[in-house]
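Of the protein chains in this complex, all but one are displayed in their positions.
Right after this comes chain A.
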């Protein structure tokens, strides 16, 4: 750690991991309701668990992105963070907004659009905190060195803030509401968040492989170019059946198919740089998470997204468990794993230690990754069966759900393994430093 203010990242990572733990807990509770329908039916109905699960994911990922930004910005800009005090204050505001929303959900206080359930005061606090964050990091960037990595990262974060403003716009026409709702949801996860992910990936690869910055930054621009050229018009794969014109079907079938390309480029990029790199970096587990993230993002976001993005397929699969399968693996591969990769990379420096507890960390990688893949497979099979019975045969929804029980049992099992893996990760990261780096490693 070259810059003292990189330490600011530590509390962000800690709070993010606490919320990650809660997210997994709510996920397991919701998965339990699928197999034991009366579970907590009175105390906490399913819709509360579900909004808690999804909101926690978004909030902790945003905190993770902030932590990652505070960690890498001083190194990239060669400049201390503009104001650590602002960072701590905006973290506190963000934590209050997130925790406050979560608590209010348990009391049945929420707004009503999916993923945007935060009460208005919470949305406003989130906006304030995010603007403070952007001010703080942008000031650091302005004073310091501009690289492709910190420019693209900041562009992604600024655009995320801009599109977030559509969360305050709720038209009374349901079709129009959905049209702009996707300007937040799709343009985040299939648009500007990819800029954030790609720049974090590029940063980790520069640090751990030692490949030339010139080469890596060129790849970065190519990847994010592919992401936005395909992803902007690809938004239309959500416009097929909500009252939009028919032209979105051919147009977005083509462009959202191309959304696979940036993820394919990322996985090629990551492995190519890994083989090309001369440096044998001692933090093996961070490298594992990095390569794993690129790989699972390709399968989860790329392949599983393509599987149901063509309009004539989506006509049958839209809104089934196929979507749930894709959602789980895409978020996990692209964003969860990338934040965990940066945390795994940064924590030894933040704790002023050689890379530590690597075997434990790698156990958590393989456990979590295989469990998430298994969960995705079970939901995919459930989705295919559901699509056939309900969308082709026209069988009643509830009768179809009864046919999917076995898959829901297996999904719950996968969720429990994810929880075990998450605990293993927390122990390896925050627990006592036991193992030093392997003796062969060079610093």
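The rule we apply is simple: contacts are C-beta pairs under 8 Å (C-beta built on N, C-alpha and C of every residue); 3 or more make two chains touch, one makes a residue touch a chain; residues count from 1.
Basically, contacts and distances are computed from a predicted model.
S.K.: Match the chain absent from this complex view to the correct UniProt protein name in "Ring-1,2-phenylacetyl-CoA epoxidase subunit PaaC", "Amino acid ABC transporter, ATP-binding protein", "Cytochrome c" or "Pyridine nucleotide-disulfide oxidoreductase".
M.R.: For the chain not displayed, UniProt's protein name is "Cytochrome c".
S.K.: In the full complex, which of A:1, A:18, A:139 or A:233 touches the chain missing from this view?
M.R.: The one listed residue touching the chain not shown is A:233.
S.K.: Sort through A:1, A:25, A:222 or A:384 and give me the one touching the missing partner chain.
M.R.: Within the whole complex, the residue contacting the unshown chain is A:222.
S.K.: Which residue, A:121, A:168, A:271 or A:315, contacts the hidden chain when the whole complex is considered?
M.R.: Once the missing chain is taken into account, the touching residue is A:315.
S.K.: Can you list where chain A touches the absent chain?
M.R.: 33-34, 37-38, 41, 45-48, 50-51, 110-114, 117, 148, 172-179, 183, 214, 217-218, 221-222, 224-225, 228-229, 232-233, 235-236, 238-246, 248-249, 251, 315-316, 318-321, 323-324, 390-398, 400-401
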